[in-house]
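What follows is a single structure, written as structure tokens, with notes after it.
Just one protein chain is left out here, and the rest sit where they should.
Note that the chains take the letters A and B in the order they are written out, and that residue 1 is the start of every chain.
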Amino acid sequence: MPASVIAELLQQHERELLDEWVTAQRLAGIRTDLVDEETVRSNSQELLKLLTVAAAEGLDDLHSAHWTPVKGMLDRLSRSQSRQGFTSSETATFVFSLKEPLFARIQAQCANPVEVLWDASKLLDKLGLYCVESYMGSREAIIREQQESMLELSTPVVELWKGILAIPLIGSLDSNRTQIVMEALLEKIVQTESDLAIIDITGVPTVDTMVAQHLLKTVTAAKLMGAKCIISGIRPQIAATIVHLGVELGDVVTKASLADAFQMALKELNVRLVSATAR
Amino acid sequence: MVDKIPILKMGKYLLLSIQVDMHDQLALDLQEDLTNQIVKHRAKGVLIDISSLEIVDSFIGRMLSHIANVSRILDAKVIVVGMQPAVAITLVELGLSLDGIATALNVEKGMARLEQMVADDELLELARGEERDTSAKAGD
């Protein structure tokens, strides 16, 4: 049986295999700036041990329970490597570089090397791909986290006056970002008990139908909660686009500039600003 | 499960706070109970606090609209206060904008607004009354 043959080989020649494997990795290039050879060695040793145990139980199904420790170890390793800045091929090379020493052993020791080689090759390919997958998964998670924190950073809600909030939007808006803006603004309205909120889009280069709809939805949602929204800073091109797109602004209050909107908001709150010199 | 939502009377106003996940029959009962109470107490205004409601679906939305319409006929103002942001966003997405229902951020603001609306109404009535008086005199 190839499974037991491979397990036996791994067990009997553990020392030599380990030495040759580490050498193979060194030849393929170890990122000495990120990891020392000692760690590589101990990682390799750990995987070799786990592999020996798992291989004895059968090679065919990586989903079966006895492969869990091996997968767990590769998972941890790939994830930490992806966070440390290794490339995906460097991560996969860890497993693939075991091929050369292992194949050499099989060639030397087995009566029917082709069959065993094929099985060993299939196994290492699967494990290598598994490494790449967890590496990618971890990368995607990082990207998602960064996207979220960037979106939060880019949407500050500021209090201009007791009861008046403003959210200056800068940069292009997609539906995802507009949605986050909307939620942040409405949360802040409740938190600060503000009756008025100014959405300033001076820094927004273009507005498409989706974004216009989202802005409208925000205004309607705020109204449902008992607050009023004013949209300010609509540039001429955007005004033209909104009309062209046929978006019905309905009874949404719009002002040309943030200053105008602020003035109107103060008026709504019955606040009057008087110049100190004009007596 | 709760089988009735309490309605409190305070002066000219009725107050109610929905704090349970309402099943449909409970909403219908509330609708009827409230209508009776408005007539019984000759209420001028109704304040509905929904700050504890975690969802408002089309059924509850319809109940709120119905209450507002019936109250208008019975000459009482209605204000809905404290809707949560997540609920408001969901309602808008669902396609319900509850047109014609006055809203406020919390009970305090809602009460002030309600008093304002009722006072405006009384002033208007008063002005109309005087107009009638003068025109009646002129007709003599």
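Going forward, contacts are C-beta pairs under 8 Å (C-beta built on N, C-alpha and C of every residue); 3 or more make two chains touch, one makes a residue touch a chain.
Operating definition for what follows: contacts and distances are computed from a predicted model.
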- Item | Record-based protein name (UniProt) of the chain missing from this complex, from "Anti-sigma regulatory factor", "Nucleoside ABC transporter membrane protein", "Transport permease protein" or "Chemotaxis protein CheA" | "Anti-sigma regulatory factor"
- Residue in contact with the excluded chain [from A:37, A:140, A:174 or A:248]: A:140
- Query: Among B:21, B:120 or B:133, which residue is in touch with the absent chain?
  - Reply: B:21
- Query: If the hidden chain were put back, which of B:55, B:74, B:112 or B:127 would touch it?
  - Reply: B:55
- Message: Touching residues of chain B against the unshown chain: what are they?
- Response: 1, 21-25, 54-59, 61-62, 84-87, 89-90, 93-96
- Item | Touching residues (missing chain, whole complex) on chain A | 137, 140, 179, 183
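The rule we apply is simple: only the chains that are shown with their structure count from here on.
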- Task: Averaging only over C-alpha atoms, locate the centres of chain A and chain B and give their separation in whole Å.
- Result: 46
- Message: With touch defined as at the start, can you tell me which chain B residues reach chain A in the complex?
- Response: 80-86, 88-89, 91-93, 97-98, 103-106, 109-110
- Seen from chain A, its contact residues with chain B in the complex are 182-183, 186-187, 189-190, 193-195, 217, 220-227
